[in-house]
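Written out below as structure tokens is the structure these notes cover.
With one protein chain withheld, the remaining protein chains of the complex are depicted in position.
Moving on to chain A:
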């Protein structure tokens, strides 16, 4: 029996769906490229080699280089504790780890202003010791770590739970130490899932806008990450400059999508193999 629509309806549905996606996904990407190259490639490259643009690229890389590894460490610890042991309150813990995803980015930045701002809980102590957190790199790193907090953990927890504990138990009974078991048994088993989480975490860390914008102070060349630099140039009507930096971020997003899709196809095969055995 046929479960398909008639060809006319089928093509109408496909055209509608592709039209919607074209309007909301393809056109914005094309607009970024068109605006960035609107005054020619010379203007494009000139905009990218501005010292302030460079400073924002360096800061974005620095922030991601701190936030992503911390996130990996936390994700591995959390998923090991949750997947390899039974304890009370486990589902509450999993919900709490997901919490930053449901907090508005602006509020994610605001909480650090309330803690480290001059009127905040630790404001005076920090001032007395001459430590800058707000409107400086540490605040940007903190806000970025907050918004990217769940990425690696939520990727690894279900994967490690699916893989069970037998392999680790066998390795340890056979005399391997805990850390060696982790490195030689667990890590190879979850490496693709880990990479998937790292890709998403990195994309968010480099692209975060709201949270970072609240804590950064927008000091040109010093505390502007790439997305913040895009905002400043845009508000100054330097559209070529804004869209040139934005085009780099769009390229990062596209590369992330390509790598993520390749990994997902691979993961699907592995999970299918795991379920069969």
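To be clear about the criterion, a residue touches a chain if its C-beta (ideal position, glycine included) is under 8 Å from a C-beta of that chain, and two chains touch if they have at least 3 such contacts; residues count from 1.
Everything below uses one rule, namely that contacts and distances are computed from a predicted model.
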Omitted chain (choose from "Carbohydrate ABC transporter membrane protein 1, CUT1 family", "Iron-chelate-transporting ATPase", "Sulfate transport system permease protein CysT" or "Aspartyl/glutamyl-tRNA(Asn/Gln) amidotransferase subunit C") - UniProt protein name: "Sulfate transport system permease protein CysT"
Which residue of A:61, A:81 or A:274 touches the chain not shown here: A:81
Touch list for chain A against the chain that is not drawn: 1-5, 10, 13-14, 16-18, 20-21, 23-29, 31-32, 35, 73-74, 77-78, 80-82, 84-87, 93, 95-100, 102-107, 110-115, 117, 119-121, 142, 145-146, 149, 165, 168-169, 172-173, 177-178, 181-182, 200, 203, 206-210, 213-214, 226-228, 230-231, 234, 239, 242-243, 246, 249-250, 252-254, 256-258, 260-261
